[in-house]
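What follows is a structure written as structure tokens; I'll ask about it next.
For this depiction, one protein chain was excluded, whereas all remaining protein chains were kept in their positions.
For chain A:
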Amino acid sequence: MALSDLATPGVAIASVARNRIPRIGVIVALLWLALLAVGALVAAAGLTADPLTNDYTVISQAPSLAHPFGTDNLGRDVFSRSLHGAGSSAVVALVTVFVGGGLGILLGVWAGLRRGIADAITGFLTDVTIALPSLIIVATVVTLAGPSLPTISLTIAAFAIPVFARLSRSATLSIAAENYVVAARTLGASGWRILTREVLPSVLPVMMPFLMTTLATAIISEGALSFLGFGLRPPEPSWGGLIAEGRTQLALAPWVTLLPALLLCVTILAINVLGEHLREAKR
């Protein structure tokens, strides 16, 4: 692989970098994400306190056994709301990676293989799209189409497409020059076969670390949108929304903001640790 070959001269650097993420860190990160997934599923199955039910007997209570993350100013269980929010975040993150990343990579590999006019048009469109103020456009779309989970996920995913297209195009250019791609052409392989069987398997490992980073940025984007009021409509829990709601009670009940924020931070950290691990493993 041409790209990883470029990294080989720095053998000493690579072996130091390899140790940067200790194995235990990777295990903890995986355990955390698994735990969160189980928690989100348990919450989605309705096995935790109802995230939308107000309970005026337990308003703004500090974390306790009954309410591990405490309660907010309407007496709702913050822990349950956080787990439900994890589900929304996971949907946004996965849709962004699979739809946005998938379409973007396909587009980039296609453009990189076709070159010529197809490449020029794709390049122009990605440049223009990357230059657009994404937050404003996402906010507008969400306002017009209504703040549903599919709308938010797909809009965030759409803005991932050009970035993936551009990165995978440049990865494709170096791989398309490899002799095994030339060999497949002389064997008469179709364009689709060369794209999926010869080039994509070499592009995907190069894109993996960035796909992981995108998981994290999609979650953060959803959080930012919710915080700004363009996310899921309030009582519906999402991480950004929880943090935004708790903001007004920060002095009185800091757990309403801080614990979901901590959950968000640790999750992003776990994803980034895994992404970094993949990046190192590739060397």
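Miscellaneous remarks
Definition applied: contacts are C-beta pairs under 8 Å (C-beta built on N, C-alpha and C of every residue); 3 or more make two chains touch, one makes a residue touch a chain; residues count from 1.
We take it that contacts and distances are computed from a predicted model.
In the listed set "Oligopeptide/dipeptide transporter, C-terminal region", "Cytochrome d ubiquinol oxidase subunit II", "ATP-binding cassette domain-containing protein" or "NADH-quinone oxidoreductase subunit M", the entry agreeing with the UniProt name of the missing subunit chain is "Oligopeptide/dipeptide transporter, C-terminal region".
Across A:I24, A:L65 or A:L187, the residue that sits in touch with the chain not pictured is A:L187.
Touch with the chain omitted from the figure is made, among A:T71, A:T122, A:S202 or A:T217, by A:S202.
Where chain A meets the omitted chain, the residues involved are 1, 178-180, 182-190, 193, 197-198, 201-202.
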